[in-house]
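Take this structure first; my questions come after.
One chain of protein is taken out of this complex; the other chains stay put.
Chain lettering (A, B and C) follows the sequence in which the chains are written, and residue indices restart at 1 in each chain.
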Amino acid sequence: MGGRPKPGHDTEADRHARVGLETTMISHGLSFDVAHMLAGGLVLVSLMMLYQDRLYSLINVLALHAVVLALSVSWQAYIHAEPHLYITAAIALGFKAIIIPVALKRMVFRLGIHREIETVVSIGLTMLAGIALVGLSMEVMLPVTAKVDPVAREDIALALSVVLLGLLIMVTRRNAVSQVIGFMSLENGINLAATGAQGMPLVVEISVAFSVLIAFIVIGIFLFRIRERFDTVDLGALDAFRGERQ
Amino acid sequence: MIVALLLCVTALLALSIAAVPLAAQPAGRPVIYGACLGITSVAALLAVVTIAARPTAVILPLGLPWLGAHFRLDALAAFFLLVVNLGAAAASLYAIGYARHGHAPHRVLPFYPAFLGAMNLVVLAADAYSFLLAWEFMSLASWALVVAQHRDPENIRAGFIYIVMASFGTLALLLGFGLLAGADGGYDFATMRLAHLTPVLATVVLVLTLIGAGSKAGLVPLHVWLPLAHPAAPSHVSALMSGVMTKVAVYAFIRIVFDLLGPPQWWQAVVVLALGGATAALGVLYAILQRDLKRLLAYSTVENIGIIFIGLGLALAFQANHFPAGAALALTAALFHAFNHMLFKSLLFFGAGAVLNATGERNLEHLGGLIHRMPRTAFLFLVGCGAIAALPPLNGFVSEWLTFQAILIRPDLPEWGLKIAVPAAGALLALAAALAAACFVRAFGIGFLGRPRSAAAANAHEVDRFSLAAMGIVAALCLLAGLVPGAMIDLLAPVVRVVTGTGLAAQLSVPWLSIVPNAEAHNSYNGLLIFLFIAAVTWLTVLAIHRFASQSLRRGPAWDCGFPDPRPITQYTADSFAQPIRRVFGTVVFGTHEVVTMPPPGDVSAARIRKIVPDPIWDFLYAPLAGALNWTTQLLNYLQFLTIRRYLSLVFIALILLLIAVALWQ
Amino acid sequence: MINQLLVQGVQMLLVLALAPLLTGVVRKVKARLTRRRGASVFQPYRDLRRLLAKEVVLADNASWLFRVAPYLIFACTWVAACLVPTFATGLIFSWSGDLIAITALLGTARFLLALAGMDIGTSFGGIGASREVMIASLAEPTMLMIAVSLALIAGSTQLSSIAAFMLHFGSLRVTLALSLVAFIIVAVAENSRIPVDNPATHLELTMVHEAMVLEYSGRHLAMIELAAAVQLLLYVSAIACLFLPWGLATNGAGIDAYAIGVVAYLAKLTVGAVALGVFETSVAKMRVFRVPNFLGAALMLGLLGVLLLFVSRGM
Partner (left out) sequence: MNALAILLIPLAAAAVLAVISDYRLSARINVIACLLSLLASASLFWWRPTSGQYLLIDDLNVVFIVLTNFVAFTTSAFSASYIAHELETGRLTPTYLRFYHAMYQLMLFGMNLALSANNIGLMWVAVELATLTTVVMVGIYRTHEAIEAAWKYFILGSVGIALALFGTILVYLAARPVMGEGTDAMVWTELLRHAGAFDPSLLNVAFIFLLLGYGTKVGLAPLHAWLPDAHAEGPTPISAVLSGLLLNVALYALLRFKMLLAVNVGAIAPGPLMIALGLLSVIFAGFMLYRRRDIKRLFAYSSIEHMGIIVFAFGMAGPIGNFAGLLQMTMHSLTKSAIFFSVGHVAQVKGTQRIADIGGLTESHPVLGWGLIAGVAAIAGLPPFGVFQSEFLVVSSTFARAPVLAVLLAFGLLVSFGALMLRVSAVAFGAPRGPVGPVEASYVPMFAHLALVLVAGVYLPAPLVAWFQHVAALLG
């Protein structure tokens, strides 16, 4: 299944007219504010993630992250009348907000991972870096998306910051679960971008593909027999077997 | 003609493929080497007849697709084809007998014909791609031959250093060609001739060519691989590498600098002269300190390359001053010496190989007295020593004499740099010639004369007919080239004309077959006459004395000032023979010194003397390079052992940097 | 033509005939200077005759090279000597070799001599040979430098041409002086004279030339002695014709000119012999490893001369 072909946009000129119309129509008013609010909320939640130092709470925040994403996606689906986006929202809600967090919690419990998150640099520094990243993404995105309509514009900029924040989490957290979480938030940001870029085809396929990817990662942590081979999921333990053993 | 030569090359390459199965059979070796002998002899003949002919060219649909493989046969190429194939033929003939003793033929036979073919191709190629392809293929084939005796780790090391230096040189040539070809890739030589570079760019190309061709020819300080690699190969291959492959490098230099690069600048000549002089002097000094006979020969190759480059530098100087006659003389001297060196260096390596076969020894300290066990080899080796020591009436003297004439022909060069460089080069040349004589007195005197220093030397035996035949032929050619140099000079005239536009006056027409290279100052030399004089005088003296004086003769023990000691250990060793020169020159040039440990009075332990011969070029140029490489790899190697998180941070940092870059760029 | 041939032949024989006499004269001078009567100046001829008549005692392990070398050495030296104008320029065969060729011919002789010294495999032969080549490795470049500077002055490396040039346009030059000094040093060294070597000694540690010929006897020794004498003569007459060419008979001159030439030549030889004798008695033999400095100085002088010439040209 692909981008749903819309009735009645045949010629170039017609499309341009439609785009312009939408822009003028949506750019002011509630729909824009809500979309903006939700996207901003996502960034906020990402920053909250940075702030966490307990695994369980981090997982909870992740769930929250997914919920906010779901809301924002469904809002996009609503204002752009693109029902297939609801699927994405559903995936976000069901898979990322419920299944994965539960799975992660059970894993943390089963594998007996100690609950503190070892950070590389102090939380405060991480937060500062996060703020800087948000600033950077604004700086990069806002000027270049002048032509794009405001919703997508805001969304893209915020999405980029979510992506960067996700990467930041992956980079500054030592243990695998929190890295998975970082990756998921990164991926949420991409979903946000994908849905924000309205009319983009294959969004659903992509979100599905991504969910598969994440499932792989989570299952991987189980199935790599990590519990058998290593007593912790810290990637640090894997480093004993890195590249060429000296 | 050129087609026929290309067919010869094809035949050689096919032969190397056929050698893979043939190497297993005992009959394989004579067949392969015999075939090589035949093919190269034909090629040599073709080359001789085409030197005077008009240039021919052919383009094959090979190599670079849109360019094709250009091949061109002009006088210059023809002459070097003669050098290559003459040497190759001699080596093949020698190898028929020599290789009988060599083990692991399947590591030599397949690469030998390929090596010959590659050298021919280099000379024939007329576009950058074909040239470099043949050039690097030549390196590859010879590398395989160097590591033929692969059980010895020293050979592997030698091969490694060799192939790396060769590839370094190839890259330098590649860059040079890139500059000559220009951005739109005019890779054929015809186009390059038309490209006129600014003096700066031209100098860059010259330097790159000096690196590229010089590293193959063995110019100091790029010579380090040569004394390692040449001796490592089987002796007939050593002869090829020293006698022939270095000449291919000389050809590359002449082709690029004289033919493609256009009119030279005078300071370029200074560079070449300085390098040539340094190479000549240093090479022979290294040579005289060696114990390993083949390594000694390899270093003497370095010396002779230096002499050739002195000639080339002079030619450049005269070219830069628009004095074609002088350039012609200098170039003739250089080419003549290249030819001579091919002859006597092959001869000497054959002799070394014969000694190696007979005794299994390359170390001079374990040889001696071979003149009794292998008289023919000894005589032929002596001829080679005389030739390389530039003794009249042999050929080595003629080319060095010509080089001196070239130095003398034009003292009033305007540039101050040349005013210093030319006489300095002359002095270094003279020094090199004298030291070469000392070096080969030592080589022959320790190796063949005196009393055997080891059982192996005592039980040596004369080598087979093929080897002797090969050595004999080459020795005869040495003498011939020394007796009638005029013929050689006339042969070279068209070659020189290709480069300088003018050649020397025909010499064979001069009465009594003497040569007068420099018309206005009637400096002449007549090898034939001198030879006849010496022969006649010797003959008459012997006749007279045996007729009128006593001819009785009694054998007895050596007198030795009344203390004859039968043990060969009392003889001078190679090291002790070299000691005076080591003290005179080595201390200055290499910082050689001796460490004497005297036991205190009453202590019965032996006193020890240890000679220390450092190699400054290795210590100050190559060792630091290796150290830097080692340090860098060690530093970077940490990147192999990071955690996944750190690798992620690398990606992250790269991303952030690029984003910042874009943010700034907008 | 016939004339030239005659001159050439006469001078070849003259060189051969006078060589021992020169040695004799030098010895006589030295003897006199040391308050000895000394042997007759003709003693070298007697020695030669006696040696020629004696049988050769050959070491057991002497090779063919050892037996052939003396004759070749003699031949090379003599041929070299024949190329040097003694009393007349324009020798018919002079163009078959120039100063460089003469140097090289002497080099050939030295090469063979050194090899012969090593043939028996005694320690003395080794000493002699290795010292000889060390000395030669400095003397030969000096010789070549001298040849180059002379050639640059006279525009030719042919001895006859140089002599003719000196005869007519010879003027006092710095380079000439430098070359002369260098040439004399080389001559002293090459003829194994004091202070480089002592021809009369058999004190092992100081021997160079004598150490090489230690194993020779009989006619072989005679040949080598004769060659040495001829070489000495060669150097003296080379110096004579290059630096004081007065009295040289030019090509195709009358018989009187030739007579003058011969007289002048004999005079020069005598002067040279006396000078050498005086020099040898007045200086002491130097240690072997001071010889390189001695010769190195000569090499520097030669190079300096050449550089001066090169730089002075075209300015």
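Throughout what follows, contacts are C-beta pairs under 8 Å (C-beta built on N, C-alpha and C of every residue); 3 or more make two chains touch, one makes a residue touch a chain.
A quick note: this is a predicted structure, and the numbers were derived from the prediction, not measured.
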Subject >> Visible contact partners (per top-of-document touch definition) of the missing chain >> reply: A, B
Subject >> Per the touch definition above, residue among B:Val84, B:Ile163, B:Ala443 or B:Ala457 touching the missing chain >> reply: B:Ile163
**OP:** Have a look at B:Leu73, B:Ala99 or B:Val147 and name the one touching the chain we're not showing.
**Re:** B:Val147
Original post:
In terms of residues, what is the contact footprint of the unshown chain on chain A?
Top reply: 2-3, 5-6, 9, 12, 15-16, 18-19, 140-141, 143-148, 152, 156, 159-160, 163, 167, 170, 179, 183, 186-187, 190, 193-194, 197-202, 205-206, 209-210, 212-213, 216-217, 220, 224-225, 229, 235, 238, 240-245
Original post:
Taking the full complex into account, what residues of chain B touch the chain not shown?
Top reply: 61-66, 106-107, 128-129, 132-134, 136-137, 139-140, 147, 150-151, 153, 156, 159-160, 163-164, 167-168, 171, 174-175, 177-179, 181-183, 185, 187, 629-630, 632-634, 636-637, 639-640, 642, 644, 647-648, 650-651, 654-655, 658-659, 662, 665-666
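Everything below uses one rule, namely that only the chains that are shown with their structure count from here on.
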**OP:** Please flag the chain sitting at the greatest distance from chain C, going by CA centroids.
**Re:** A
**OP:** Return the distance between the CA-based centres of chain A and chain C, expressed in whole Å.
**Re:** 100
Subject >> Gap in Å, rounded to a whole number, between the CA centres of chain C and chain B >> reply: 35
Subject >> In the complex with chain C, residue positions of chain B that touch it >> reply: 368-369, 371-372, 375, 378, 382, 386, 389-392, 397, 401, 404-405, 407-408, 411-414, 416, 419-420, 422-424, 426-427, 430-431, 433-435, 437-438, 441-442, 444-446, 449-451, 512, 514, 520-526, 529-530, 533-535, 537-538, 541-542, 545, 549-561, 564-565, 568, 570-572, 576-581, 583-584
Subject >> Residue ranges of chain C touching chain B (in the complex, touch as defined) >> reply: 52-61, 63-65, 71-72, 74-76, 78-79, 82, 93, 95-98, 100-101, 104-105, 107-108, 110-111, 114-115, 118-127, 129-131, 133-134, 136-141, 144-145, 147-148, 151-152, 155-158, 161, 202, 204, 214-215, 218-219, 223, 288-289, 292, 299, 303, 306-307, 309-311, 313-314
Subject >> chain A residues touching chain B - in the complex, by the definition given at the top >> reply: 120, 133, 136-137, 139-140, 143-144, 164, 167-168, 170-171, 173-174, 179, 235-236, 238-239, 242-244
